[in-house]
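All protein chains but one are shown at their positions in the complex.
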Amino acid sequence: MKQSLRTLIEAHNEKARGPLQSDYAHLGEQLARRGVDIDAVRQRVAAFGLAIPSWGVGTGGTRFARFPGAGEPRHVFDKIQDCAVVHQLTGATPSVSLHIPWDKCSDWSELRQTAHAQGLSFDAINSNTFSDQPGQAHSYKFGSLSHTDAATRAQAVEHNVECIEIGRLLGSKALTVWVGDGSNFPGQSHFRRAFERYLDSSRQIYAELPGDWRMFLEHKIAEPAFYSTVIQDWGSSFLAASTLGPKAQCLVDLGHHAPNVNIEMIVSRLIGAGKLAGFHFNDSKYGDDDLDAGSVSPYRLFLVFNELVAAAHEQVNGFDPAYMLDQSHNVTDPIESLMSSAVQVQRSYAQALLVDRGALDAAQEANDALAATQLLQRAFQTDVDPILQRVRVDAGRAVDPVVAYRASAYRQRMAQDRPAILSSGGGIV
Amino acid sequence: MKQSLRTLIEAHNEKARGPLQSDYAHLGEQLARRGVDIDAVRQRVAAFGLAIPSWGVGTGGTRFARFPGAGEPRHVFDKIQDCAVVHQLTGATPSVSLHIPWDKCSDWSELRQTAHAQGLSFDAINSNTFSDQPGQAHSYKFGSLSHTDAATRAQAVEHNVECIEIGRLLGSKALTVWVGDGSNFPGQSHFRRAFERYLDSSRQIYAELPGDWRMFLEHKIAEPAFYSTVIQDWGSSFLAASTLGPKAQCLVDLGHHAPNVNIEMIVSRLIGAGKLAGFHFNDSKYGDDDLDAGSVSPYRLFLVFNELVAAAHEQVNGFDPAYMLDQSHNVTDPIESLMSSAVQVQRSYAQALLVDRGALDAAQEANDALAATQLLQRAFQTDVDPILQRVRVDAGRAVDPVVAYRASAYRQRMAQDRPAILSSGGGIV
Amino acid sequence: MKQSLRTLIEAHNEKARGPLQSDYAHLGEQLARRGVDIDAVRQRVAAFGLAIPSWGVGTGGTRFARFPGAGEPRHVFDKIQDCAVVHQLTGATPSVSLHIPWDKCSDWSELRQTAHAQGLSFDAINSNTFSDQPGQAHSYKFGSLSHTDAATRAQAVEHNVECIEIGRLLGSKALTVWVGDGSNFPGQSHFRRAFERYLDSSRQIYAELPGDWRMFLEHKIAEPAFYSTVIQDWGSSFLAASTLGPKAQCLVDLGHHAPNVNIEMIVSRLIGAGKLAGFHFNDSKYGDDDLDAGSVSPYRLFLVFNELVAAAHEQVNGFDPAYMLDQSHNVTDPIESLMSSAVQVQRSYAQALLVDRGALDAAQEANDALAATQLLQRAFQTDVDPILQRVRVDAGRAVDPVVAYRASAYRQRMAQDRPAILSSGGGIV
Partner (left out) sequence: MKQSLRTLIEAHNEKARGPLQSDYAHLGEQLARRGVDIDAVRQRVAAFGLAIPSWGVGTGGTRFARFPGAGEPRHVFDKIQDCAVVHQLTGATPSVSLHIPWDKCSDWSELRQTAHAQGLSFDAINSNTFSDQPGQAHSYKFGSLSHTDAATRAQAVEHNVECIEIGRLLGSKALTVWVGDGSNFPGQSHFRRAFERYLDSSRQIYAELPGDWRMFLEHKIAEPAFYSTVIQDWGSSFLAASTLGPKAQCLVDLGHHAPNVNIEMIVSRLIGAGKLAGFHFNDSKYGDDDLDAGSVSPYRLFLVFNELVAAAHEQVNGFDPAYMLDQSHNVTDPIESLMSSAVQVQRSYAQALLVDRGALDAAQEANDALAATQLLQRAFQTDVDPILQRVRVDAGRAVDPVVAYRASAYRQRMAQDRPAILSSGGGIV
């Protein structure tokens, strides 16, 4: 398959070569007029990569229903295969983020080799204490790391430690901890005590981190708990991360905030405090909708990257965020959504690289709000597709990943190779 | 069991008789000072009933997980049995609202008789075109009544017509239609055309309504569709109901609105336009959280009832709303939640009956905002428990339904009688 | 001044001519590859115009403070002068929308001639019953068109009729009615009666509309009333407009909705129902922030225009919206904000014109969500600046209006010519 895909990509790219050359050249001219070296931008984009969540290659769902797609992956090896396709076509997703126990397998070494053979490495590993597994001694119905029962907490801690072990075998360097702990009724939970229990449990996990690992704390305002959550916002996440120590940092999922909240400001605060772990990219209109990154609010995604590029530009101490997609693909082919989302994230990065930092500093200093915002708009309004396409073509990826993917009939083959096994019940995302 | 429950209730109530007498007498005095006849209020509360959704007696869940409870109902007869317990202990829930196909059974006549024998009748019947059923010809992945494909729409129409048939057999007088139709991406759906298709399909269902039936249209801002929904708010619901005809009305689920929206105002608008179908009561803090009615925003529930009592007081033409609970009980015993929620709804109704309408009219007319709001507060702050308790005791129900229920050990018995069959996957609510 | 401005523009444009020619040619090539005729797009953009609100040329403020700028307009003739500058530099704003009584003057004929001489006509006229004027008989503290007091309502009706009279003298063809009526406390207002009074008053105004006029009803969720408003959303607006008659339509101000609400869906519903009056363009992050159009959510603005272009494309019956900016310029030079906002609106229009309607129809019909959304993204991501610049240059306007404006030193001259008279109290917007 891989050979045939490569051949297909070459043919696909061949047709686009002429227009791309012309577009890239003209964009280069335009950027040069603005004092920007297009090749320097291209090189930075080429060096950028983000992780795919292993669960993202399956069709997602809601509590109401899940409508499975054809050829869904049946186990972690299938997932790796799908992730490889995304990377082969886009070149933007060189790593995979696993979720335990969903991705458990009997031979981690084989998994690692399989992934490496496809050019994939392993990003942060994710624990799961928000659902019960068959045979589990204690239920997480009423919480995990913050549960009132010590044995349940111990079980949750142990699971996280196991995740670290697995991650170590795979080459991961971080553990991402998101818990569903919270409450559905006023009074159900003692907020301060629950937080203290969360901290106690987290300290035990933190103590098990290898020296070069980080622990990513993920906050979320609601769902699955609908009255309160134990790490409800970046404030609680920051408080926890500060208490735990320097290896603990705060992970920002774009869909985990209250309506209207200025997320780029949160990103900036975490950068300033040296506590930005990284991102779960997605988009949302109502809540944790887990829509494709940049599909609803592309300017917001750009503004987040504007903070990131500024931090890198200013060489903020310790700035080293991790990038991951975290989406639920309910109505699209997950591979297509992942590819187009990865490209959207790249696009935002490329656009943010175009911002004239010197001019922006000057406008900010002079309180010239209009000039400042126009500098951002100018960057955002630039059609950077020629840059993204060149990066892909240079690396042997597809000019238009979705078009090439459809031409490959990969999904149709998988529909035959992988008999459906997943239920159509409520989807887990 | 029923006999033993009755005996248990009597013993339970016996102990409370003295305090209740004293409390009721004192509240009667207080209300008399305010010109309110406590017995008249009591009688109106006694005449009030609301429907239980059949799915409400099972443990709910989220897309992340469902944590089943013990002794969950396995089929519609078990559900009726649970609903009967709720009604036997509270006297507030004389009807059940079924959901097809979840509640399908082989003998509707037997079901009707079983329910009647427990003192239960059947409220509005609910169709389901938001999930696929095994063996279904066309998938609802991309919509149902508004689907682009005519055959899928026809199938959805036919399902609704079948629901009418079933409801007719059971004595229902209304069909509630909520669809998951919508989109997850800008551009995915042609808004105007989708709405027209929805109307076309709905017209066909409407045409099949028996003469004394109503069709309840339920709007919802989001979920399971996360960019747009076809009936996203009361405006679209009203537009559809007006187009369909007088039997079509708008159902208000308290959790289906955008943040900050003034729901009691919407209720008032629908009353004024003669289009208020009724309610799905629940509470929410973030979205369609389906929390217990009145558990987060009890004053909002009261303000809704203030509109209802005012409309009845002013004898608004055609005012005849249906009342139903619609909640997801994820962390409580569903029977306990249903009982306490039913009592909360009764409480709001009783409190709204205490509002001095004449004084309120005068304050409103004089723009005496403070006096007006204090009149509402005075009613809301009244502890009407003695009234609710007397209503229950008079009807042979439990003074404290939850206490009596726990004493009955009903759940423990069911845990033995009903082996678990439901998965712990994402919950459907 | 005008001559000097023209000279300045010519010099300014001269320098940009080369790059523009190259950019336009290359964009033309790119669009041709996508089957789009750039010149056809350009012509449609050239024919597009939007109105400036007369109050928009003054510095806005909040309830906390207003920080006046230099050279603010002192009266309606100054405002016309500023509006003329905006139009002269952008060519995008050929009309002005007045606000009565703020813009009252002693000679309407002179005003009309002055405006016409500058190439400006008069768009919808706005009444004001949300603040009291010196010497006014009845206060609007507790409402205007929906006030409980008949004399106050009559006064508000009369004011609106006077606005129609003035508008007639100026050549306006529509009256925009936004009222601050509502309540700050539960119970303060009888929702149904207040709405009926609003309708009664509005009927009287409606009756005075000349045959070729329209009446624009503007809804708003909150502010200045903070518990309820009488026309709180498009549903109430639609109900009122339907009751009043065909000349009454619903005006959409982008900042007047609850959080998360899908505004493009509302636009679509109003188009479908033949009730879309038009727009007050601005942007917002938290509430009615009145920020510059497209400055926070440019994709949302594009999605609104996507609905408008689709409606025009499909020749929806009676589709004829009015376009106006309505912003509060608190920290920028109002002229600069108006110019850049007008260009942003043009940009969204131009981008929406690039959407491949046929392909979109096909993708929607096939439920190919990814392809559909990519078609919108492709249009939105196109840098249409060369088209907008060509439209301006062709019409003798400035390639870069803000740069040309700054070069003109207009504001500095006004700072000398117009001594400050406005207070720094809370700003009225």
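Letters are used for the chains, namely A, B and C, taken in the order the chains are written, and counting of residues starts over at 1 for each.
Just so it is clear, a contact is a pair of C-beta atoms (placed from the backbone, for glycine too) under 8 Å apart; a residue touches a chain by one contact, two chains touch by 3 or more.
Worth saying up front: this structure is predicted, and the values here are computed from it rather than measured.
Across A:Thr114, A:Gln204 or A:Asn262, the single residue that touches the chain missing here is A:Asn262.
The missing chain, though absent from the display, is touched by one residue of B:Asn128, B:Gln232, B:Asn282 or B:Thr332; that residue is B:Thr332. Contact with the undisplayed chain is limited, among A:Thr176, A:Ser189 or A:Gln327, to A:Ser189.
When the missing chain is restored to the complex, the residue among A:Tyr24, A:Trp108, A:Trp234 or A:Tyr323 that touches it is A:Trp234. Shown as candidates are C:Ala65, C:Ala151, C:Ala395 or C:Ala409; the residue that touches the absent chain is C:Ala65. Listed for subunit A, the residues touching the missing chain in the whole complex are 141-143, 148, 183-193, 195-196, 221-222, 227-228, 232-236, 238-239, 257-262, 264-266, 268-269, 271-273, 299, 303, 306-307, 310-311, 316, 360-361, 363-367, 369-370, 372-373, 375-376. Annotation for subunit C: contacts to the undisplayed chain at residues 60-67, 130-132, 139-142, 180, 183-186, 188, 221-224, 226-227, 259, 284-287, 289-292, 295-296, 328, 330-332, 423-429.
Of the residues in subunit B, those that touch the hidden partner chain are 19, 22-23, 26, 29-30, 33, 259-260, 262, 285-286, 292, 295-300, 331-333, 336-337, 340, 347, 367, 369-371, 373-374, 377, 380-383, 385, 402.
Quick note on the criterion: only the chains that are shown with their structure count from here on.
Remark: subunit A and subunit C have CA centroids separated by 39 Å (rounded to whole angstrom). Each of the following residues of subunit C touches two or more other chains: 259-260, 262, 299, 367, 369-370, 373.
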